[in-house]
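With one protein chain withheld, the remaining protein chains of the complex are depicted in position.
Chain lettering (A and B) follows the sequence in which the chains are written, and residue indices restart at 1 in each chain.
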Amino acid sequence: MTTTTLPQPGAPAEHEEHPKHNLTGFIIFLCSESVIFLAFFSGYALLKTSALNWLPEGVEGLEWQTPLVNTIVLVSSSGTIALAEYFKNREKMLLFRGFWLMSMAMGAYFLYGQAVEWSGLRFGFTSGTFGGTFYLLTGFHGLHVATGILLMGLMLIKSFIPGNYQGGEQGVQATSLFWHFVDVIWIILFLLIYVWQ
Amino acid sequence: MTSSSTRSINTTAIAGLSVWVGLIVLVSYWMGQQAHRWLPVQASTAAPLVDDLFSFETAIGTFVFLGVVSVMAWVMLFNRAEKYDDTDAVPIEGNTLLEVIWTAIPFVLVMGIAFWTIRASDQLGTLGPMEHIHPRNPVEDAGGYPGDRLPAEQVEVIARQWSWEFRYPGSNVSSTELHLAVDQPVTFRLVSEDVLHGFYIPAFRVKQDVIPGRAIDFNVTPTREGVYRLRDSQFSGTWFAANQSDVVVESAQDHEAWLEQAARLPLQPGLSLAVSEYATRQSRSNPGWATVPPAPPPQVNVPGSSAQPHQA
Partner (left out) sequence: MTIATFPPEPKPDQGRSRYFGFCTDAKVIGIQYIVTAFFFFLIGGLLAMVIRGELITPQSDLVDRAVYNGIYTMHGTIMLFLFIFPVLNGLNNLLIPTMIGAPDMAFPRLNAVAFWLVPIFGFLLMASFFVPGGPAYSGWWSYPPVSIQNPLGHLINGQGMWITAVALSGVSSIMGAINFVTTILRMRAPGMTLFRMPVFCWTALAAQSLQLIGLPALTGGAIMLLMDLTFGTSFYRPEGGGDPVLYQHFFWFYSHPAVYVIILPVFGVFSELFPVYSRKPLFGYLYVALASFIIVGLGLIVWVHHMFPSGVAQWMRNLFMVTTMLIAVPTGVKVFAWLGTLWGGKLRLTTPMLFCLGGLFNFVFAGITGIMLATVPVDIHVSNTYFVVGHFHYVIYGAAVMGIFAAIYHWFPKFIGRMPYEGLGKLHFLLTFIGANLNFLPMHPLGLMGMPRRVSSYDPEFTFWNVVASLGAFLLGVSIIPFLLNMLSAWIRGPKATHNPWNAIGLEWLLPSPPPEDNFGEDVPTVISRPYGYGSGQPLVEHQDEIERRLELMEASA
């Protein structure tokens, strides 16, 4: 394949897919995706600092202890997914699947926690800019968590195809990158929404 | 070729170039002077500052434009390939000194313009504080106006879809025609009841968006008597184009007299072209694409007239 800067004759030219570039493309996508969160964060900060009445009537503020537990679970799942990747590189597939599944479970627990929190709140997304931005930020992030879990599920299924872990390597790498990305976004989000009150 | 003939060619070239550059400088200066004629009459203290800056930029811009176009014209006239000449020209790949020069000159030029501009804007000082306010209660607006809100020399400007209302709280007067005393500083308090509007008086060279949910203080000093136009400059919906009003600048005595006379007039519907056009539109069997209905015309002492001639 003669598409990179190094001449590598011999390999047949592949017209349909160039798997080597998938990771490059995915990283570019993540960089771009981070700007949309950046836009929401700056919008949140701007609306909050310029608001006359930030909190809707009857709302005292957000409870932060339970979300903190959620945060710890989600952030530690970044560690478990890294461990999973580590074992995959050593071709210990059982351990890979174990830690991978654990990360998925932790993500699911986070989503469950989020759903519980939402159902207990006394304001909706039409309750001024506070309600709007709160649901927008947490909802948009939650959507990413759900996507991450789906992607992980897909990778898990792919790992059972014999001999596929070599081909699926980039998928695993990309999913794990995406998961770290989702975690970092949550940390900023947690600081913005729960800590800065 | 002897060295003396090379020198004479160089001298001719330099002389020719100097004459040409001199010519461009002259034309640029002339264009700078012309620039004043493209603008409306100057009717505020801001106008000369804006116009001088614009004239200066026109002169500089003309010089740059004619310089570039001269080079383009020269190469199109004298650097054409012969009809059957397929060969390449002399390969010059670049010249670091030249590149540094033509980076530095524009840099200095734009920084110079920026410096001039910052000084001019400081002198203008049109923009006062911009406070966030609560949207006001519509009931409060239906009747009168809160006279205690503003000191006397201020005018409250209320923009709506699609009419302008001007309130003189010190004199208990409201109008759909803006009256100002010449040479007296005035502070507008700009508020909007629905969407974004633009407070734009071309003869004053000032413009400020009116933002719902905020009150914006805005300072102007008119300097010339006459009738001018106030135009909505920020798209505000169907009758945006018709959302205009007259600005009458009059002497201090005339202004006092107008205020006194106006205060005695009863409240009546102000000017709103949108309201009458909307009525005609809705009477048709198929009114066409949807529109936001216009706000009812404001109740004012002086509706003004839509037919008087204006100067800019």
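As a working rule, a residue touches a chain if its C-beta (ideal position, glycine included) is under 8 Å from a C-beta of that chain, and two chains touch if they have at least 3 such contacts.
Values in this document were obtained by computation on a predicted structure and should not be read as measured data.
Residue-wise, the contact with the chain that is not shown comes from A:132, picked out of A:98, A:113, A:132 or A:153. The chain not displayed touches chain B at residues 38-40, 46, 49-50, 53-54, 57-58, 61, 64-65, 68-69, 71-72, 75-76, 79-82, 85-95, 98-99, 102-103, 106-107, 110-111, 113-114, 117-118, 120-122, 124, 126-127, 130, 135, 194-196, 198, 200, 202-203, 205-209, 211-214, 216, 229, 231-242, 244, 277, 281, 288-293, 310, 312.
Residues of chain A that touch the chain left out of the display are 2-7, 9, 12-13, 15-18, 20-22, 24-25, 28-29, 31-36, 38-40, 42-43, 46-47, 50-53, 125-126, 128-129, 131-133, 136.
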